[in-house]
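The following block contains the structure, expressed as structure tokens.
In this view, the complex is presented without one of its protein chains, the others remaining in place.
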């Protein structure tokens, strides 16, 4: 219990602190870090949060423990549900998604937070690397109040000058009006959290900017592993480590099998 | 039981004979004649018919009696349901409405079977007579396999040269391609059944044509009460009266309170 | 960890009544949430735009609450055209957004989906786009077919009746929802649901697949609140009461003498300060009789 926080645990805590009571939290597939984050926030400070997993909507603030499932496809993960969105239609009420917060990964992410889940290569008919496809990210990132980009690795192959294909529009070609000009109403990407650092987007240009470096990470390391020019503020703090309470809850009441402690 | 069939009973039997096993039968509101007709057909020859009342879908061929409700808004009329269309969306599957048969009345009907349920008068903002509005008739008549126009009275105020407003398109401005040209796929109106006669539509022009006169009705009477020139074939038979079986079933197993015997 | 608790959305009936303000666009589900509508009448709310149909719509028109209706049907199985609706429209004092069921549903869907419009085929070739110029005839951008573009229909408050809810706004319409209820909910800024019972959150969780509305903004406990209409699994419609109402309104509007109407509203709505008083006046015996299927 007393071993220091791993990078993934740190990332989860960074995200958990971003979440506000009342948020409706939808986590995309295969993103264990946000899956832990939303549970942690819900326990710590979110009695009115709603968690949306596999189409089920739940508020489990009353539970002592909100464990991660052993298996991503475990149909039992919806056992806490108050409603299933399959009854109505999950896309029939996007109007209310301004309350919703989403988390998304990417094969490629550019400096304006545009994301590619389609694939890598020049010929879309014969990709060099075929991705898993866009899931619901185009629609979700269009409408949700805000979203977080969460990457499993920080490399210049992922953080690229230009995505080969765009699945989800972030700040498009840059500028705080860029989403409005496209007519896409959601609040856009707020942070990009990686194993090396936390980044946000500048106010006017909406270019990706370093916010904090994780403990032990150097600025040079971040620059060397980012495929575009990152905005670097004068002062770059170190990402605040999890508190004792945060880490205790995370490990003893959520990540029971230590998914974020390994790898 | 042995009193002769009333005109309304006759109309119901005319319609019942039109219906084929396997038809999905949807009756609009306030149309007791078709409400009786679909029940009669279902009992007589329709083990695979489906009746659609108030959004509920039912097959009640196994019942001895399928009585009319006492009260049009009786929520108990859906007690035989096998499904409620409110669950999904009643308009989410119009693709399959080619199996569906519909019945509709009208404030006004023209010679091409166009129908007005909106109102009468030149100024739509201040109608001389305000109708009940179009209900679902525009969508239903656009898509169903065929439909029947059923009128409570046959007069030149109802059967008019031109509807003041069109709620539901029949054969539009005439011609067997007229619906296709508009891009509306359903089969269009098949018959118009009134207290005086049965009418259909000519093959090419799709003008309303007399098919049969109800017993005791003269051709002159029909002409005098029709506001447009009806196509009159050389031979106009008398509408075939209900058989003993038909009338017995209608009265003893459907119209228990004699709704079609009065008025 | 936090000292905060999950917020209840239960409203007292009079609070819920206050949410509906003159000039708003409101929608009425099916069965009509009559307990809430009686507050709208009692509070003398005016100039509403109302999305509804049939008798409940006419009730609000007769009570003087309505400036404009969005409806596909203002008739009933027992009366060709609703009397207050008919009279007010013929007098030019009530505006109608002329439509039909598929078009209305499309406009509501557009609102729920955050889209400016939805295409619909029903209505092509009819007078609807001529009378209602908000409806635009369009060519589909794929194959050039002619369709009707229905603009999104946005609602300030939707008022619904349902069976049960927990205190957090998880509503279950047991035994099916009214036709348009979920569309009206999704198109609305806020939704208030009156329910027969408020149940535990555990009861909701025991059958989450039955939850029809997961985030009602307010829920109000109004047992028998759909009276004189039915509530599936609870009671059937009060046929006699409905026919009495229709008679009163018909007489009032045909004779151009509105005493009958005023009497009706006084007798069945305005004199009561609460839903419980209304139920007392109906009497327990009468209410019990409505629960006999």
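Note that the chains are named A, B and C in the order they appear, and that numbering of residues resets to 1 at the start of each chain.
In this section, a residue touches a chain if its C-beta (ideal position, glycine included) is under 8 Å from a C-beta of that chain, and two chains touch if they have at least 3 such contacts.
Computed from a prediction, not measured in an experiment: that's the story for all the values here.
Taking every chain of the complex into account, the omitted one touches A, B, C. In the complete complex, the hidden chain is touched by one of A:143, A:207 or A:251, namely A:143. The omitted chain makes contact with just one of the residues C:44, C:136 or C:267: C:136. Across A:167, A:194 or A:239, the single residue that touches the chain missing here is A:167.
Within the entire complex, the positions of chain B that touch the omitted partner chain are 21, 43-48, 50, 56-57, 59, 61-62, 78, 80-84, 87-88, 91-97, 143, 185, 245, 249.
Within the entire complex, the positions of chain A that touch the omitted partner chain are 29-30, 55, 70-76, 84-87, 89-91, 94, 118-119, 124-140, 142-143, 165-169, 172, 182-184. In the full complex, the hidden chain is touched by chain C at residues 113-121, 136, 138, 140-143, 145, 147, 149, 151, 174-176, 207-209.
Here is the rule we use: only the chains that are shown with their structure count from here on.
Shared contact partners of chain B and chain C: not a single chain qualifies.
Averaging Cα atoms per chain gives one point for each, and the point farthest from that of chain A is the centre of B.
A comparison of C-alpha centroids places C closest to the centre of the full protein. If you average the CA atoms of chain B and of chain C, the two centres end up 29 Å from each other.
Among the residues of chain C, none is found touching two or more other chains.
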